[in-house]
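Now for subunit A:
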Amino acid sequence: MSSVAHAAHSTRPIANTRSATGMATGKLAVWWVVASEVVIFGGLLASYVMHRLAHDAWSVQAAHTNTWIGAFNTMVLLTSSLSAVLAHQAAEHGDGRKASNLLWATIAGAATFLVVKAFEWTEEITHGFTITSSTFWSFYYTAAGLHATHVFAGAILMAFVAVSARKNLELHRVELIGIYWHFVDIVWIFLFPLLYIAK
Partner candidate 1 sequence: MAEHVAPAHHEAHAHHEESWVRKYLFSTDHKIIAMQYMFTGMAMGLIGAYFAYVFRMQLAFPGISVPGFGLVSPAKYNALVTNHGSIMIFWVAMPVLLAAFGNYLIPLMIGCDDMVFPKINRLSYQIFLISALVLVASFFVPGGGFGGAWTSYPPLSAKGQYNLTPLGSTMWLVAVGLEFVAFLLGGINFITTAMNSRAPGMKLYDVPMVVWMIVVASILFMCSVGPLLAGAIMLFMDQNLGTAFFDPDRGGDPVLWQHLFWFFGHPEVYVVLLPTVGIVAEIITVFARKKLFAYRTVLYTVFGTGVLSFTVWAHHQFIAGVDPRMAHIFTVTTLLISIPIAEMMFIYIATLYGGSISFPTPMLWALSFIATFLIGGVTGIFLGASGADIYFHDSYFVLAHFHYTFFPITIIGFYAGFTYWFPKMFGKMMNETLGKIHFWGTAIPVNFIFIPLFITGAMGQHRRIYNYENFPDLANNPLFWQLSHIATIATVVMLAFQVVFFINLFVSLRSGKKAPKNPWLANTLEWTTESPPPHGNWAELPRVYRGPYEYSVPGRKQDYWPQNEPA
Partner candidate 2 sequence: MWTPLLEHLVPEASTYARDLDRLVDLIFYLVGFWFVLSEAVFFWLLWRFRKREGHKAEYYDGSEWKIKRWVTYPHLIVLVFDVIIIVGAVRVWYEIKQYLPPAEQTVRVIAQQWAWTFVHPGADGQIDTADDIATVDELHLVVGTKYHYKLEARDVLHSFGVPAFRLKQDAIPGRVVTGWFEPTKTGTYDLQCVEICGIGHGLMSARIIVETKEQHAAWVAQHSTVAVASNSGARATGE
């Protein structure tokens, strides 16, 4: 019995290989993850938007955010999404090596994004705009911070996928991490105007 139990750690259960919906199990799960993430960010952004609309005065605060840095980071994420989807394309053609390289490119994008953000925040904090300066800044750091954690987590997961993809293993995961990554991108697509453009 123990040997069987032990085997379960390594082998994949038959359940995982079935596909009654006609969709690969992993992809089905990822879409559910995306759905649950939508409500997490949705709740936060809905709260932010109604406060933002309630307090005209916040636009004074918002004026201090740096649109150019925000735009640059948007650019970075869009590009990383491109490399992610190209990685998926490569994986579909069974080219694990290329997929892996493109994933590493995406991870590089994530790193750039986080580094830029780090500098941006340092800048703002040194100018005295801390998370407690006003509720606008609270939302600013909370929303961007929550998004940044998703970027970070995504990059870590992607590294694992990239490593196995290089050995042509688990290539279907390239698409799964990609879907998650594009979702993170979409979140930023909305955060950018909400936090930077609307002044």
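For anyone wondering why these and not others, all candidates are chains of the complex that A comes from, given by their letters.
The working rule: a residue touches a chain if its C-beta (ideal position, glycine included) is under 8 Å from a C-beta of that chain, and two chains touch if they have at least 3 such contacts; residues count from 1.
Note that the structure is predicted; figures quoted are calculated from it, not measured.
Asks: If you had to name the candidate from 1 or 2 that touches subunit A in this complex, which would it be?
Replies: 1
Asks: Please name which positions on subunit A make contact with candidate 1 in the complex.
Replies: 1-2, 4-5, 8-9, 13-16, 18-21, 23, 25, 28-29, 32-33, 35-44, 46-47, 50-51, 55, 131-132, 134-136, 138-139, 142, 146
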